[in-house]
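First the structure, in the form of structure tokens, and then the observations on it.
Excluded from the complex is one protein chain; the other protein chains are retained at their positions.
Chains: A, B and C, in written order; residue numbering restarts at 1 for each.
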Amino acid sequence: MSILVDKNTRLLVQGITGSEGLFHTTQMVNYGTNVVAGVTPGKGGEWVLDKVPVFDSVKLAVEATGANASIIFVPARFAPDAMFEAADAGIPLVICITEGVAVQDMMRVRNYLDQKNVRLIGPNCPGLLTPGEAKVGIIPGNIAIPGNVGVVSRSGTLTYEVLYALKQVGMGSSTCVGIGGDPVNGTNFIDVLDMFEHDPKTEKVVMIGEIGGTDEEKAAEFISSKMTKPVVSFIAGQTAPPGKRMGHAGAIIEGGAGTAADKVRALESAGVRVAKHPEEIPSLLK
Amino acid sequence: MSILVDKNTRLLVQGITGSEGLFHTTQMVNYGTNVVAGVTPGKGGEWVLDKVPVFDSVKLAVEATGANASIIFVPARFAPDAMFEAADAGIPLVICITEGVAVQDMMRVRNYLDQKNVRLIGPNCPGLLTPGEAKVGIIPGNIAIPGNVGVVSRSGTLTYEVLYALKQVGMGSSTCVGIGGDPVNGTNFIDVLDMFEHDPKTEKVVMIGEIGGTDEEKAAEFISSKMTKPVVSFIAGQTAPPGKRMGHAGAIIEGGAGTAADKVRALESAGVRVAKHPEEIPSLLK
Amino acid sequence: MKLHEYQSKQIFSKFGIPIPKGRVAATASEARQIAEELGGRVVIKSQVLVGGRGKAGGVKLAKDPQEAEQLATQILGMEIKGLPVRKVLVDEAAAIDQEIYFAITNDRAAKKPVIMASAAGGVDIEEVAATHPEKIIKVHIDPLLGLRDYQARDIAASMDLPREYWKDFGTIANGLWKAYSSTDATLAEINPLVITKDKRLVALDGKMMIDDNALFRHSDLSEMRDIDEEAPAETEARKYGLSFIKLDGNIGCMVNGAGLAMTSMDIVKLFGGEPANFLDIGGGAGSEKVAAAMRIILSDPNVKAVLFNIFGGITRCDEVAKGILAAMAEVKPKVPMVVRLVGTNAEEGRQLLADAKMITAETLADAAKKAVAAAKGA
Partner (left out) sequence: MKLHEYQSKQIFSKFGIPIPKGRVAATASEARQIAEELGGRVVIKSQVLVGGRGKAGGVKLAKDPQEAEQLATQILGMEIKGLPVRKVLVDEAAAIDQEIYFAITNDRAAKKPVIMASAAGGVDIEEVAATHPEKIIKVHIDPLLGLRDYQARDIAASMDLPREYWKDFGTIANGLWKAYSSTDATLAEINPLVITKDKRLVALDGKMMIDDNALFRHSDLSEMRDIDEEAPAETEARKYGLSFIKLDGNIGCMVNGAGLAMTSMDIVKLFGGEPANFLDIGGGAGSEKVAAAMRIILSDPNVKAVLFNIFGGITRCDEVAKGILAAMAEVKPKVPMVVRLVGTNAEEGRQLLADAKMITAETLADAAKKAVAAAKGA
């Protein structure tokens, strides 16, 4: 068992012939992920790695291969269209790795995908890893082993640190979900915490947050009211300078929340143990 | 019993202080319709007919009066906004009388209202009449009496002819629904036929169509496959000249359908008796 | 409102769709001058708001400016389906490899804009649609989201358009969507969109229709209306917001509501008469509008009788009666009039008309019969 992706996931790669797409498709295939198709407009009919057929459109790829999840590696200015295309082709799970998608585009994408009940992970995220079953993203496969720890994170490489630290002490994870750090994204902490709470394979949860926004605060509320499984957390940016503010409006809309100290306080009040640095997490899980 | 509106309908009038809004509000109130509120931006706090409070916005009107249906009399260029406003305020039934709403506006309105599960009647329609209970629109109240005939029509004044002809021979109607003749509207024949099929008060149905579009053809299919109650019809425009065509695209999109003869043929094949002129309808219902 | 080919193509060009070089001319010497500027072969295309002008000889190829002048003289002297040709478009001629059909219009059943495209474009597209509907690709556009780039690619792929043209086709699709949506068009059609022998995509012909109900926000487009192409009565009718179509019969009809207006025509015909027009005064017409409607009807010398059929709802019968009286005082009609008033304020209306010596009727059938009889008796 696992959440979101497993051995039965039939994965499509949008942007499969680009340099990133091709590199990570190779990694995913080598990991054992069931990559059934790729899409690059204008390259339909080609093959990747001698085994993955390339199509001109998501619709054609889905018709031919029954793909039921799609991962997006296309450049930022084309990524919104790729997400719309996947949603319109009926794909229920879309993972967008692409970094730098414009925020007004993302608001349109998110509102449209919600209407279609499409689950979006990302953008600007490392994707998903269910160790031993499926790697759907860019998390290096060799840094994690199967286990009972569910990992959810807003940060990319910081997630790798945590998985790596867990592996060093022989701890494995059920599924690792990188939700991405963009202001408007597809899936938030609460969505994933809820999945972990209902996943029989997951016994403990690690949540990796960072400064900005109020997702961690909301997660703390959710943990204290809805979760029975223990949660350990780390919040990045404790020493970050206040940085460039979004004028008055940013302060008003978030009501002064969003600092690392606020988040740590909220999480600790919810019974979450918060690590001082990522490598401290394994000991807090014991 | 009846469909869509009855004595319990709490009606809001958008554009209540305009000349049409005021005239027909008076008619509706005199008929006994439960008009609970009106909206005219900038006139909140006034009263109409010494009994209907006017609000600046639909939201305020709904909060204050619990209105659960809205009728729109505002000019065409403001009507789309009025429909969005009613939908966003949570009103589940919106009747738009206004004629001349731009069709691209209506496509946006219809797609948005569908997302919100709002039932829209019209635009460019005479509205609803449940004789003896509620007049929600501009159908003259004195031309129809309560009875067991459900009437649905794309045409305004032609509907009056039919109700009037029924009344002349002592026949009454359960509810009369004017769905309007615009190319893109809120409710079509099939929606209303389905409601009549399930309405215990309705025993027979009159459907009044006209040339253009393919709604009558689709209704014929629905009648033959789903309806048990007898349907009588009239199609206006049997002698109309082909008129001004919408280029090639219009012909292609509708595949040559839409003439009166096509519609009559489809309906007669579905077991519908089609009248030669509206005043012939009562005899076909007997 | 229909736009001319040259107007449609100007709009296309504004949104990045490639069109042939060319200009419109009102005289043969202007046409010659344009041909000189363009150099090479040119096409002389009559600008009239009806279809089938090619088959009627309204489109000709000229090999040089001199021939351009000759052909322009000839075409500017033509009538096509009753409409005199007042302008010609002089376009550089294209060497054509393939003709594509490409349009955006409203799909009333789907409540969405729809793209239609076919690799088998050109003048016979309607026949293609009838005999090989699978050759017409239809893709709906979400009206809240607009055309997506991937949709344009899907269309290009479905048409088997060679990949080298996909990028340009995407630009054209995006331009056509913008042309359609920003002008409140009901139709934006390129037929043909050609692949030239030198491997370019060019919109060789264009047709746009604009939603009259949306012209309030497009004053620039309203000015494009070519009133030379309308019967004067229709221009006058539009000025008053009346929906009017002239027909060949002798019974003038004034009705409120399009459905009832068509029905009134149907019944006139059912009882042996011939309607002289379709005229819908619309909902809530005031007396001024009614008076205008009556003047328009009576301006037709064929009219031997007039049928008024008003079933008041949003329209009030007393307002209609006032309009009839005002127009009668002005025009002093000599033909018999049959009037039927029912519904909102019908009683008040009838009282106003009591002294006007009009034939009254109770039912629709009765009114039609009386009008037919009156027209025959006159």
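FYI, a residue touches a chain if its C-beta (ideal position, glycine included) is under 8 Å from a C-beta of that chain, and two chains touch if they have at least 3 such contacts.
Only a predicted model underlies this, so the values are computations on that prediction, with no experimental measurement involved.
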Displayed chains contacting the withheld chain | A, B, C
Absent-chain contact - pick from B:31, B:84 or B:234 = B:84
Out of A:38, A:53, A:150 or A:278, the sole contact with the unshown chain comes from A:278
Could you tell me which of A:43, A:110, A:201 or A:265 touches the chain that is not displayed?
-> A:110
Hey, which subunit A residues sit against the chain that's not shown?
-> 20, 23-24, 27, 76-77, 97, 99-108, 110-112, 124, 126, 138-140, 143, 153-161, 164-165, 181, 183-184, 208, 210-211, 213-215, 218, 234, 236-241, 243-253, 255-256, 276-279
What residues on subunit C make contact with the chain left out of this view?
-> 144-145
Residues of subunit B in contact with the chain that isn't shown?
-> 41-42, 44, 56-60, 78, 81-82, 84-85, 88, 108, 112
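Quick note on the criterion: only the chains that are shown with their structure count from here on.
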Viewed as a graph of touching chains, is the assembly arranged as a line, ring, star, complete set, or other?
-> line
Measuring from the mean C-alpha position of subunit B to the mean C-alpha position of subunit C, what distance in angstrom results?
-> 27
For subunit C, what residues touch not just one other chain but two or more?
-> 142
